[in-house]
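Some notes on the structure that comes next.
A protein chain is absent from this complex, but the other protein chains hold their places.
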Amino acid sequence: MSPIESAITLTVNGSRRTVRVSPSTTLLEMVRSRLELTGAKECCAEGECGACTMILDDEPVNSCLVLAVETDGSEITTIEGIGAAGMTPLQESFLATGAIQCGFCIPGMVVAATALLERIPRPTEPEVREGLSGNLCRCGGYKRICAAVMAAAGGAGAP
Amino acid sequence: MSGSGLGISAPRVGGSERVTGAQSFAADIAIEDVLHVALVHLDCGHAAIEEIDTSGAVGIEGVIRVFTAKDLPDPVPRFGPRFADRPVIATVETKYHGEPLAAVVAVSKEAAAEGAAAVQVRHKELPGVYSIDDALDPESPLVVDPALRSGDDPLAGSNVRQRWDWGWGDVDSTEADVVIEETYTFPMVTHFSIEPHAFAAAPEGNGIAVWSSIQHPYFLQGTLASLLDLPISKVRVHAPDPGGGFGGKGFPKYEPLVTMIALELGRPVRLVLTLEETFQAVRRTNARLQLRTGFTRDGRLVFIDAIEDFMMGAYADIAPRVISKSSYFAAGPYKVGAVRAVVRGLMSHTTPSTAFRGFGAPQMTWGIESQMDAAARALKIDPVDIRLVNLARPGEEIVPGDRPADGDWRQALNIAAEKVGWGEPLLPGHGRGISVGLKASATAGASYCILRILHDGSVSLIAGTSDMGQGARTILTQLVSENLGVPMERVTLVMGDTAVVPFDYSTSASRSTVFMGSAVVDACQKAIADLRDKAADQHHVSVEDVVFTPGQVSVDGAVYTLPEVLNDVFGAVPGEIIVTGSQRGEGDANHPLGGAASFYEVSCTASEVSVDLETGDFELVKHITVADVGRAINPQHVEMQDEGAAVMGLGHTLMEHLILDEHGRIVNLGALDYRIPTFKDMPSTMESVLVENGDGPGPGGAKGSGEGGLLATSPAIAAALSEATGVVIKDLPLTPERVWQAMHGGDEGREQ
Partner (left out) sequence: MTWFEYHRPQSVGEASDLLRMDDAVALAGGTDLLVAVRHRAVRPALVVDLKSVTDIADGIEVERDRLRIGGHVVMNRLTRDEHVNRHFPVLAEAAAVVGSVQIRNRATLAGNLCNASPAADTAPALLAYGATVIASGPDAPRSIPVEEFFTGPGTTVLGRGEIVTAVEIPIPPTVLGSAFARVTRRRGVDLASVSLACTLDVSGRARFGFGAVGPTPLLAQSTRDELATDDGWSRLLAVTSPITDVRAGAEYRRAMLHVHSRRAFQAASEELRAAT
């Protein structure tokens, strides 16, 4: 049995793209290999680590758990789309706060945090922790990542 | 960009690439026409391979070939940093859950995975050695083929691969008022870098190019050259910055296999492990420590009598070094007159253990510090006081004849105690604990770098340290900037290509700031000397009349910027200043560890917990780590590493353990059931404090750092729990269930 490809059309970081994919290709695989946007990462491939986080129709999702074919007609934003016109205040805040160590979790963190701040512009610290609870960082940068998001939001408790 | 001096928290070099998603990790690098590899492995620990039927796989569209041991030389080539015991691929047996016995090569990742699932392996599960008791049982099967052990090895007929006997003084004739005798266990845990290991290889010229998420590119280069019978100069290793390593990407794992496949096919191939495969590939050495510790009535430590068993795994990897280096410091940071330690490195049909942040010291510290707290309770002495009594002072020996204490460890302890509020009244259900851990740094090694001052005064530094999150790029750039007076944004760091970058022993043991840092400073000084010579020639003065201060040169009363001097010197015909720098530690062949440690990394952890006494659930109210770092070249980088280490320590203390069933299968294989700390598991207050006394051997008096924060996490939290609940727990992790069991339950059996 071999995969039957079909064409899907979706908006990626503001540009319309038409891609041929087989049904079993995930959104993550399509973005990384067909679209050659390697910012989103593969780690657990089952929705536990958040390294593959993308924004799909305005909501952050684990792109490893979305089939590419499900996104026909949708809009996605990847890390490459965030700060495409210059780094966002959130990204600057990550740099300034020392929130970045090895960097592998960071694309997912930035996308998830961007989505969080869209929904809650001035979050409390518990809201930040909850909003990012689906993103793992093995370098243990949680304290500073939280501080970076709070500082970017100008929220309560920002250092 | 801001200042460039030492002690400045300069922004991370490489930070903007990471925050925009532009950073290329090993799996991101585009390799033209690359083929994809998927591994085939069995669903049990120890098995005899009877027949591998690849017909199902080969028939799948997109599958090119299936490799097995039959495609490799016979006898199968073996490699390993201590013993050449690991086969490139399994031949007649698999010796751990996940050991590859076939590799499917296909045009796409999907096809390779489909192919791997379609390979049928007729096999017979064999009795396996899955625990420390199994390994010590004389009736157990031997993990290592006896033919692979040397003829005069007295342990050859057992699963004890190596034994060490450390000691000094006379334990048996040392009197003690109180003897604490307990057994502690430290579980199997895995690195779980967010970047799974990734390997690629392609024939290049009459040699080979390899890409790997490897921490030690030169070691890999040497291993491959040896296995492939190639000159080292024909093996090129590209080492992109790893997405977390923690020791799990230090030594070669499947690069030899991938490389041999690439050479056989004449095409580039790539293998990226699944997260589950990384759990099967790497872990920390687990341990059982049987300790008898003697104290006088006033809390002085007088002897340690220990039997320490470390379970290495199916292949030794670097575990013998992990064990010898940590167990050698049987008393940690304390002075003690008599020690006897019998230490065994055991083979088992499990994932080969390897280096893991702390390198045996977290396991040792769990035992040593738990004993100190047990003594404190028995003698009714304050846990801070009992440590103050016994901690070595600067210049005092800890292991006789070896490097003495090189830090004011009492100061770190006192700071931790103060920050956690030691001695203040406790709320009901609360408890505090405090602990000190010691880890020895590198004992030998060498780092080289090349420094080029280009003719516009910008600088290229070529140095082989691996930046896997600790910020090596920033530190080395800061050192160049500080020493030469060149702004950081005019310094470019070239790393990660053995064809271009000179030798570096490793990025491990918290050694890089000291070793590579010193090499960089050496290079800067040579560059300055060369520049002065050339300027002196140019101006027809003697070199003493040329004065260099960072960023400028004064000759004959006139002051020039660096670009101006260079323009002078290389006026008509361009050129550059190019020098090498190096730092070597030759070690000492007579020393049991190959040399004294270049410095000790010492860290203190203090913790306060709040326990729900009915359920065993508890919260971390406060968590303090104090690191004795000598000098923080970039304080923000050091703090973030220390905090990160503390969080990693919380992992093995509170929730991480690999669970094996009776078939040697890892049951909690994957992110769903192997739990690591998340945002919501953070302590309410977490603080990292750096002690800087300038007493290290590196630039500015720096020591290394990055491992300290997880050395003493477990005993500090266990002691806090003990104060809150009255129970003493000697096994990790301290899950809510384990705490509840200790308080309320029956005995459900110990895990190993």
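Letters are used for the chains, namely A and B, taken in the order the chains are written, and counting of residues starts over at 1 for each.
Please note the rule applied: a contact is a pair of C-beta atoms (placed from the backbone, for glycine too) under 8 Å apart; a residue touches a chain by one contact, two chains touch by 3 or more.
Values in this document were obtained by computation on a predicted structure and should not be read as measured data.
Undergrad: Per the definition of touch given earlier, which of B:504, B:681, B:707 or B:723 contacts the omitted chain?
TA: That would be B:681, which touches the missing chain.
Undergrad: Check the options A:61, A:76, A:90 or A:139 and report the residue that touches the missing chain.
TA: Reading the full complex, the residue touching the unseen chain is A:61.
Undergrad: From the listed residues A:13, A:26 or A:101, report the one that touches the chain absent from this view.
TA: Residue touching the chain left out of view: A:26.
Undergrad: For the chain that got dropped from the picture, name the residues of subunit B it touches.
TA: Interface residues of subunit B facing the absent chain: 110, 113-114, 117, 614-615, 617, 654-655, 659, 667-668, 672-673, 675, 677-681, 735-737, 740-741, 744-746, 748.
Undergrad: Would you write out the residues of subunit A that touch the absent chain, in ascending order?
TA: Residues 1-4, 22-26, 45-48, 50, 53, 56, 59-62, 64-67, 69-70, 112, 115-116, 130-131, 133-135 of subunit A touch the chain that is not shown.
In the analysis below, only the chains that are shown with their structure count from here on.
Undergrad: In whole angstrom, how far does the Cα centroid of subunit A sit from the Cα centroid of subunit B?
TA: 29
Undergrad: Hey, which residues of subunit B end up touching subunit A in the complex?
TA: Residue positions touching the partner: 9, 11-12, 14-25, 27-28, 30, 61-62, 109-110, 191-196, 241-246, 272, 274-275, 468-471, 636-637, 639-641, 643-648, 670-672, 676-680, 682, 686.
Undergrad: How about subunit A: which of its residues touch subunit B in the complex?
TA: Within the complex, subunit A contacts subunit B at residues 2-3, 22, 24-25, 29, 32-33, 36-46, 48-49, 51, 78-80, 82-83, 87, 91, 94-96, 98-107, 110, 128-130, 132-133, 135-146.
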